[in-house]
Each structure stands twice: as structure tokens, then as C-alpha cells.
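Below is one structure; the comments refer to it alone.
Here the complex is missing a single protein chain, while all its other protein chains stay put.
Here the chain labels run A, B and C in written order, and each chain numbers its own residues starting at 1.
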Amino acid sequence: MLNYTNTITEEKSYSGLQMKEMKPIMKLIIRGKKREFLSSIGKSLNLLLPTEANTSSRSEKLTALWLSPDEWMIYSNETLSSKNNDYETENLLNDNISKKNLGAITDVTDQFVLINLKGDKIFDLFETGSPFNFNDFKNKKGSVTQTILAKIDVIIHNQNQNDANLFVRRSFSQHLFSWMNDSASRL
Amino acid sequence: MFIINCPYCGEREQSEFKAGGEAHIVRPKQPTELSDDQWAEYLFMRKNIKGIQFERWVHSHGCRKWFNVVRDTSNDVIKAVYKMGEKPPTKK
Amino acid sequence: MTKNLRIKTSKFIDETYKISFKFNGKTYFGYKGDTLASALLANDIHLVGRSFKYHRPRGIMTAGSEEPNAIVQLHNNTSRTEPNVRVTEIEIYDGLEASSQNCWPSVNFDMGGINNFLSPVLPAGFYYKTFMWPASFWEKYEYFIRKSAGLGKSPMEPDPDIYEHRYVHCDLLIIGAGISGIIAAKTAAKNGYKTLLVEEKSYLGGSTIYQNSEHFKINNQISSSWLEKEINEIKKIKNLEIKTRTSVAAFHGYNFLLARENLTDHLPLEQRNKKTRQRLLKIRAKKVITATGSLERPLIFDNNDRPGILLSSAIHKYANLFGVACGEKNILFTNNDSAYETAISLYQKGINIEAIIDNREEIDSKLIKEIEKNNIKIFKGYTIVDTSGYKRINKVSIMQLSKDGQKVVGSKTTLNCDCLGISGGWTPAVHLFTQSGGKLKFRDEDQVFIPNIYPSDQISIGSCNGEFTLDEILSVVPTTLKKFLNIKETDYENLEVQSSFNKSKRNIWLLPSDKVIGKTKSFVDYQNDATAKDIKLALREGFRSIEHVKRYTTTGMGTDQGKLGNMHALGIISETAGSKMGELGTTTFRPPYTPLTFGTIVGRNVGEYFDIFRKTPIHDWHVENKAEFENVGQWKRPWYYPQNGENMHDAVQRESKAARDSAGILDASTLGKIDIQGTDASEFLNRVYTNAWSKLAIGKCRYGLMLNEDGMVYDDGVTTRLGENHYIMTTTTGGAATVLGKLEDYLQTEWPELDVYLTSVTDHYATVSICGPNSKKIVSQIIPDLDFSDESFPHMSFKNSKIGKIKCRVMRISFTGEHSYEINVQANYGKSVWERCMEIGKEFNITPYGTETMHLLRAEKGFIIVGQDTDATMTPIDLQMDWIVSKKKYDFIGKRSLYRSDTIREDRKQLVGLITENPNEVLEEGAQIVADINKSPIEMLGHVTSSYYSPNLKKSIALGVVRGGKNMMGQKLIIPMKDKQINVTVADPVFLDKENKRLNA
Partner (left out) sequence: MKNKYSIFSLVKNAFSYHENWEKAWKDPEPKKEYDAIIVGGGGHGLATAYYLAKKHKMKNIAVVEKGWIGGGNTGRNTTIIRSNYLWDASAGLYDHALKIWEGLSQELNYNVMFSQRGVINLAHNLQDIRDLKRRTHANRLNGIDAVYLNTEEVKKFCPIINTSPEIRYPVLGGTLQKRAGTARHDAVAWGYARGADEMGVDIIQNCEVKGIKRNGDSVEGIETTKGFIKTNKIGVVAAGHSSVIANMAGLRLPLESKPLQALVSEPVKPVIDTVVMSNAVHAYVSQSDKGELVIGAGTDDYVSYSQKGSHDIVEGTLNAILELYPIFSRMRMLRQWGGIVDICPDASPIISKTSIKGLYFNCGWGTGGFKATPGSGDLFAHTIANDEPHKLNAAFNLNRFVSGDLVDEHGAAAVAH
């Protein structure tokens, strides 16, 4: 049996800010342009992909983030078991999308590390390292952006008041988390 | 530092983008038919305009989409943006 | 014993809070609220520094960031030392230590002062005219020139402080919290604008806040008390953020501004640790209001630079704001009314005024009447022609001005003083406006440049827009705001304003003297010792453009960037050259407005945060096992694994041998991986690689070479066909990002019709590569239910499988020429897979190897490394890889370029193997290769690209590129080193196992 290793081990807490990695979370990149693609995704997952830029949609099990006109990320709302990495959603979409040449499904579960942030200082932290304008973003539940934080590409999902998910590529995640903690320590 | 209005994501900082040079230089469909001079023209020769330039940018740290920008290279004012494949707006 | 010139208390000074500080080693006292300047003046100290060129004694001249003279070194010889700090800007704190600069042995006796006597032979640009003989001597002259230049001293220890960035996005930024800024802030914020108000000083209200004269009233209240109420109100407004000690350094296009927020420089040292010293605000404002005020102009006359000479407005400020008298025998010299404001406030405070010299003839404003009423002598129509006093002014000589103001007439009168206030009128602070690309216009009536054309959504208000008087400001500013913020009304309609200021002014850029100009020293740029006669000399020598004069005379090139003198320089040029001011243009004001600390610009991107540190999923194992690491792009890759004190050579020899004799294991997770899907995937690969892909069977792998459109090798790697329309491509570690970018570019812009999707999965997989004769034994134990027989799992093929319940992909590919496998597993299981391999591999002495060994092993096989064996000038043909260039394919990226007249030449540099005569001689990578050592000029045929001692071949091997090398097999060539020549023979680049037997061993 293979052991599962975390990328980010500690949970960190500061006044007005808590940060921790959520894992394992299934993550898929799904790509497609055709109309059947959207409808077929909708049917398969009973989740409508957001077509408006910088937004997200959510079902009981899954959340979908808009990344570009033909690209979305789908991730599981709950953490899964680390004992196996055979995801029914992925298989379902492979059958209904890939095999039917409607689009592309790619497993990126470990490509990205999901860091969850809670507290009222989330955006104060982001403002120390991201050029993105969070003024409207922070008041809009479900908004999504791909931008730069501390020179690293990130996807930020404002899933709730004082509750945001940040996705960063695994090989960058420890560096970024260290930077976030350094910055948070002075907020 | 410009603010660039990505046709897909909206207004973002220049830091999120990369420039791709002069736009509407179509890769020849039949390169082998071209003379060395014609190929060099495609490969290297540029208008390098001082004034209104049509150019390519990519939202490399966002949606990763390429698009076109109309910019006055003498003062860096961006006049318009438009998607790949769309007709360039006529000069105002 | 120095005098105490602290006069009656000011509410801005907390006399209950005494602060002790050191200046040039001596201890003094000041109060909370003092700047170093006000504290020094209170102790009757004017002499602070020495000038740049002539080392003339210089004192405090201003009360703000425009100070040219009084700059000091803080905390000399400590890690917190800082050169060139303006005493007018630094707030004093307990333990402050400042010392004078650019003087030796001391500011009171400075050897450099001799330059003042040599000055006749040191006119502007003298160094261009001499120090040329003998030719070889320049370095020696230069040594002394450099030593005498340079003001303060650079810190020599790392900076203990922390700096940060903050990105700010607001509807409106207001720069400057003087009366105009305050009015704007209240108006905008009340109308719903998310507003940021920044002020460089520690207090709000600008110069109005200490304007206590009965002559300036708003709604019948003294202007300062009126403004105080306004300030208290704006502090309560929600969507208004106010930042003091924050100065805007740069105003770039698109309303992007940089501001420095100073957080700890006013605190005692012991209170600064672990705090952020300065924060750089990167501001994006939808709208900007510039309310930066104006700077008082000096007057240009002979010896106008002595300690004790200050701007009249500075004397006013020191008296009213800091409660300090700059002297006991004060004289004021002016060409306009503002000196009289100073006079009145000095008079009210009982500070003695000897006389006022006014170069105007007819003057009769309320202010002047009051002065005369208090029978203070006013010399009307007079000018100062000279001053005396070496380290402190003690006399001024005055004469009457001719009607046209061009000459002096009559006899000379001498007046005693210990302080001289000068006022040449006001210059709007348009620096930030012009930085942003704004165009100025010249206003003749009062000889000022004011904003004219705005390049972005911004406006200038108040005295930086040429509105100098209280009544002007209160009538013009509200109207301007209504238009700019498009709102109906403000709180400032029909106020009742009383302002006694009369705007008349007699502007003479260079005041006449009774001496010939050649004998005068009328300073235009105080810090750089540029005088009026220097400017005239430059013009005489043909330097016409303002930029030429500036560069030739160094006017405006000091740390104050000519905030005081630039206008006079322009004036003198236009008068001398007979051109009009407006047409002459200004010199360009370049960012930053005031010098900006490097650390502030860099923020936290220092030390461990200088650059990103990418780790593979197996990184921790490598660290635990003492790997030495190599930087590959932003990745840290194991370089080699030294065991019990091995050096690199021994470790690499051991690792390489083990890999070929039994089993080696490599962390290949850093290779770029791109998931390619879509019905046109095969066609896409056909277009981006040099070889053909359509016929590659599902489950098979193929090596591909990617070119630039110019035909030069760009990247390489193995791509595997996972399904009919599904591939996974690997790229070089360094190339990963750029390759994906390039492919997306072609896909989106050239071939949008192709149904292809690219997704990076580099970080999703950990890649464990096991090679060597025993590799199969090991992997088959890790994945027991997979058939590893050569029949079902041949070289260059792949299989999906599982380890336990965990999916993985196994490729049988080889970069070493050995029988080898690559296990790709989801990253979070990678370390575990690696450890299993080590565990099971024990019995086969499985040996982890790093990049160095990998490079050696592939070199034995003659496999290239893009970037090491290639530069941007190598085609696949040059690499003797013709076999991978499809002749059938109609087109692929870079194909056409391979058939240009110079790319088809036979005598291009080509990749070959090199064998040294002496098998133990290992060539130096980068060494050049020649055929004839005696030929001159010597002809270099190429160079060594890769070179190693091969433990498996027991000899040195090397790859290199050699002109025409293809047809030189067996030929002898020479490597000319510094100390010797090495003979080599050109050979086949494949040194080991030419038949590829080992792949299936």
C-alpha cells in the first residue's frame, strides 16, 4: 500500500486569518467548445458549468470554476479517501465527454494544492502580493479569478464571506505557503 | 504599467500578460513555395510602427488566451482590444 | 555653549517630551514634533554640511523635501546607517545620531575647502578639458576625483529592516493634504468615492495649518482654525483612507502611482525591530487629484549660499510650526508679498527683524502697511549684491536697482544680520504631473509653469496649479472639483474669505551685481555648486538645449533634483540666449519625486523570497539522503549524492557505474508534461515536431524534436500515445512553460481549426526512472500484476496499471541507453513509490543518481542535451539527427528555414564525438577546437559541449560541435588551452553500445 504525503503539513492561525491545505480533493480540468459539451456535462453531473467570466457554480458534491471560455476546473466539495485515486466523476466524464470527442477531461488532483483561508484578513493578505483588484471580488460570493500572488500563478475562489479557496501548482505550494505565513505574521 | 482589458476576463494589470509582437502576420500556408527573401520577410521583417500598432498579447497568468490590441506606441495608449479571428477595428 | 532659540510654544511641539540626539558627536536636545532641522536651529546650529564641488560651508535652507544643502549621514558605521538624509525631513527620536558628510576632517575644518580657492580653474565642464596627459594617467586622476565626490557613505552591512508592498485600488487618489487636498478629500468621500489621501508630512493641513495671521480668514475665523475643523470632520468619513508620512514617488501612465509609506523612521531604534520599516503602495486610481502645493524660489545673487540664508517661507514655518527662531538679527529679501507674512509672524513672536529688502519700487499692500506701521525698515527697489560670513552669514551689501532691473546704481550699504530669508515667489510643484506625461504651459504674468494638458483622468488643484492665494483657492478649487467629480455642489460655496496677499512680483532671474559676473558666485544649484556664470559659460560654448546646459553644468542633477534652482537656470538661459521661456520647455522631471529606498522598491522579494523555489514530490527524501542540489530553472534537482565524504567526481563515477552494472534510480519529476487531447491531436504533433506521428500505435512512445520557426533546435522529449486522440508529451525541465506557451500560441492563432486541448500536468505526476540490467526485476516486484516481458512490454511502449489501488502509468523509455522504466504516479504518492523502489532495490544495490550522472550516461550514448550541446544556432541536421526530420511531411514548425542558403551549407558546425589522445585527459567544457594552431588569425572550428570521464568505458569522452565535423571522422584536431595543447580525434558521438543491446539486456 502506498503512503500519501501532504504538501503542506501545518495549519496556521493568525488574528483574523486561518490557513490550511484541504486534501485529498479531486480536481479535474475540463475543456470543450461545442454546445453538446456543456449540455452533456450538465446532464452527467447535474451541474451547470458557469459561462460567465470569473464566476463559479456548485452542486452538492462538486464546484465548477470558470477559467476561460473553453476551460473549467471541477473540484469535489468534500475531501476523499487517500486509499484510492479512481474517481467516479472522472470516469463518468471520460465516458460521456472524451470518448464522444466532445472535449477533454484531465485529472489534475495533485497538479494543484488547495489552500483554504478563513477570516476577515484574507484580502489584506492578498493585497500584499497580488496586483488583482479585489474590491468587488470580495463582496461577490462565488467569484473566481486567476491571477498572481507573490509572483506565483494562483486561482482564487471566493466561496463564502471570509472563506476563500486558493489553488496553486504543487511544486510552488510550499514556497507560496511560506510567503503567505511571513506576510500574515505582520498583518 | 498598462491596464489591459482582456476580452475574456476584463481589465487586468499588465503583469498578468505577455506581449506577442505585431499582429496579423499570417504564417504562410505553403512555406516551401516561398523564396528565401519571402520567408525572411515573414520570419524577421517587422513594421515596428511608431503610432497606431496592431499587436498580439496573451493573458498568460489568467485565461491563457491570445488576443489583439490596438495601441499607440508613441504614448502607449491602448485604443481597443479584439479577439483572435475578429476583424481589426477601423482607426478612429 | 550654544544659544537656545526656542521661542514661545507651538502646539505642534510637545515640550513635555524631551528628546536627546547627537550631531557630529555632540549631544543636543529637542522636543517631540521637531525635525532634525528645527532641533538644530533651536540650538543655533546652521552649518550642517559641505557642498559637492567647492566644499563650501552650507546650512539649512528649507523646511522640506526640496532641501539641497543640509543632508547628513545617520548612524554612521552601523547596519542602519543611511547617507544623504535631509535634516528637514527626518523627525528626531531618542538615540538619533547624525553626522556631516563630504568633509574631512570635520565640517568646521574641511580640507576640501581648498577647492573653493581653486574654483577659478574649475569652471563647468573643466574635467572634459583636462586630465588627458599622459594618457595612461586618467585612472590615477580619477581615483582622486572619485574620492572627493560622492557625499555620504554607502552602508556596508546587510539591512536589518523589513520592507513590504501593498497593492491599492481606489476610485480617487489625492496627493497632498494641504487646504486644497483636505477640501477635495471631504468633497469626494462625501459623494461616495472610495478615496485615498496621502500626505508626506506627519501632520495634515499643509502651510495653512500654521497660518495664524489675522490677515487670512475664512468665514471670519483665522484660516488655521477653520482648516482644523475641516480636518476633524474628514477623519470621521468612512470611505476615506488617510495616510501621513506617505510620499508619492512616481506617477506613471494609466494612473499607476508608487508611494512610500514611512512606518518606523521616527521611532527610537529599539522600537523598530520586527516591524515593517517602509511600505511601497502600488496604487491604481481611477482618478487622481494632485494637490502637491508649491515651492518657494530662492533669489540668485553673489554668495547666496551661506549658512544662515534660508527661504523666507522656511523661517516662517520654523517660527510658527516648530516655535524656533532661525536668528536674532533677521533680514528678509524678497520680490513679492510672501516675505511680509513671515515678517509679521516673526514680529508677533517678538523676533527681531533688522530690515526688509524688496526689489519692487511701488508697493502698498495691507501686509506692507502693517510692517511699516511697526517701523521696520523696508529698502524698496533694492537688491543684495553680496554677503559675508564664512560659516554663518554676518553681513549683506545692498544697492539700488536700475529701473530696468538690469544694473545696480548708487552706493553700497552694508547691513549686519545672522539670518537672511529670501523669497523669489513661488513655483508650482508640477513634478508628478509631468511624470505622468502631462504638458505644461508658461504663465507670463508671474513667470510660472502650470498644468495644461492632462494625459489621464486627473486634475491639479491649489498652488500646484498656480492658485497661490487663499481667496483664489477657495473660489477656484470647489468649481474644479464639481466638474472633475461631476457633482452638483460642495460645502464650500460662497464662503467669506479675507486674504491680504497682493500678487505683484518683480521677477529677476539673476540679480545684477556691481562685480563682473566672472568674479561672482551666484548659486543656482546649491548642492552641485552650479553658478549663474557656469550656465553662461555653457551657452557661450554652444550648449543651447536646456538638457545640454543641465548636463554640462550638472545643474539639477543633485539629490534634490533641482527643485529650487531649475526655474532660475531656465530663466538665465532664456535671458542670455534671448529665447522665450515658454518655447524653451522645461527639463524632464524623472521619477522618483524624492529618492526612494531600494529596499522599499524590492519589498519582501529578498533572501528566501528572492525567487521561487520549486520542489519535486520526492524532494524531502533527497534532502534526508544528503543530496547536493543543482538549480535548474526554479527547480532544485539532485545533482549527486555524495557518500561518506566523496567529492563530486567520485560520487558520479560510483553512480554511473551502478546504473550500468545493476540499477540506478532518478527523480525525473521536473520534466514538463503536457496532456494533449482532441480529434486532431496527431495532426497537431505532425506540425510541431520534425518527425511523423500519425502512424504511432496506441500504447507506444516516440522521441520528438521541436524547432523554432528559424529552424534551430528548441526542445525535445518523448511523447506517448495514450489513446486514439490522447497523447502525453514530455518536455525538458527548463522548457516546460515556454513550450506549452508556444504550442498554445500556434493552436490559438495559426491553427484555430484544430480540435486539440493542451493541459499542463507537470506537477500532477511524480516520475521515478529506474534503469540498468536489474531494473525489470525491481519494477516487476513493485507492480506484480503487470506483465513486464519484452514481448508484451517492449522498449518505447507504455502501460496503465495500479500499485495497490493507486493508478499509475509505466513507460519503458531510456535516456541512458539502459533497459529502463519510468513510473508516473500521482504526486502525493511519489515519495512512497520511490521509497518502495529503494526498499526492493536494496538487494540490487539500487543507486540514486542525480543530474550529473544522468548527463554522463546520456553522453556515453551520444544523446544531446538541448541548451548544452545546442545553442540557438544548431539545426537537427547539424546534430546529425537527419533521421528524425521527416522528408515526407509537407510542413512543420521550422522546416522552411532548414533550406536557406546558409542552413544547407555542408561546412556548418556539426555535432561529433571527441576522443583525447590521453584517455585520462578530460576536456574542459567550452574549450575551443582548432585544426591549425599556427594559423593567424587562428581559426576556431567549434567547441567542446559535453565532457566526462566514463567509468564504464574507462576513458575520457566528449561531445563537441565542429565546422564540417560530419566529414572529419578520424581526423586529428587540437584543443589549445592556456597552458597546453590537447590532441583529440573526431569520432562517432555514440561511444557505448552502438547496437543498443543494453536496452533489452
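Convention: a contact is a pair of C-beta atoms (placed from the backbone, for glycine too) under 8 Å apart; a residue touches a chain by one contact, two chains touch by 3 or more.
These figures come from a predicted structure and were not determined experimentally.
> Just to confirm, in the complete assembly, which displayed chains does the hidden chain contact?
Listed by label, the shown chains it touches are B, C.
> Which residue, C:Glu15, C:Asp650, C:Asp790 or C:Glu924, contacts the hidden chain when the whole complex is considered?
Residue touching the absent chain, from the options given: C:Glu924.
> In the full complex, which of C:Met111, C:Leu495 or C:Val606 touches the chain missing from this view?
C:Val606
> Hey, which of C:Thr873, C:Ser886 or C:Thr985 is the one touching the hidden chain?
Here the residue in touch with the unshown chain is C:Thr873.
> With the missing chain put back, one of C:Gly95, C:Pro595 or C:Pro773 would touch it. Which one?
Spelled out, the listed residue whose C-beta touches the missing chain is C:Pro595.
> Which of C:Ile13, C:Leu240 or C:Leu258 sits in contact with the chain that's absent?
C:Leu258
> Which residue numbers on chain B touch the omitted chain?
The list for chain B reads 1-2, 14-15, 18-19, 21-22, 36-37, 39-41, 43-50, 53, 55, 71, 73-76.
> If the hidden chain were put back, which residues of chain C would touch it?
52, 80-84, 120-121, 123, 126-133, 135, 138-139, 142, 145-147, 149-159, 161, 163, 250, 252-253, 256, 258, 282, 437, 516-519, 533, 537, 540-545, 547-548, 551-552, 554, 557, 559, 561, 590-592, 595-599, 601-602, 605-606, 608, 610-611, 613, 630-632, 710-711, 867-868, 871-873, 897, 900-903, 924-928, 930, 937-938, 940, 943, 945, 976-978
FYI, only the chains that are shown with their structure count from here on.
> For the chain pairs B-C and A-C, which is connected through the larger number of C-beta pairs in contact?
Spelling it out, more C-beta pairs touch across A-C than across the other pair.
> Express in whole angstrom the distance between the two chain centres, defined as the mean CA positions of chain A and chain B.
Those two chain centres are 31 Å apart.
> Need the CA-centroid distance for the pair chain A / chain C, whole Å please.
Centre separation, chain A to chain C: 34 Å.
> For chain B and chain C, let me know how many angstrom lie between their CA-based centres, rounded off.
28
> Pull out every residue in chain B that's touching 2 or more other chains.
13, 64-65 - these are the residues of chain B that touch more than one other chain.
> Pull out every residue in chain A that's touching 2 or more other chains.
131-133
> Spell out the part of chain A that touches chain C in their complex, as residue ranges.
Touch list, chain A to chain C: 1-7, 23-24, 29, 31-32, 70, 82-86, 98, 101, 103-112, 127-135, 150-152, 169-172, 174-175, 178-179, 182-183, 186.
> Could you list, by residue number, the parts of chain B that touch chain A in their complex?
It is residues 8-13, 15-16, 61-65 of chain B that touch chain A.
> For chain B, which residues count as touching chain C in their complex?
Against chain C, the touching part of chain B is residues 1-3, 13, 18, 20, 26-28, 30-32, 34, 36, 39, 43, 56, 58, 60, 64-66, 75-76, 84-85.
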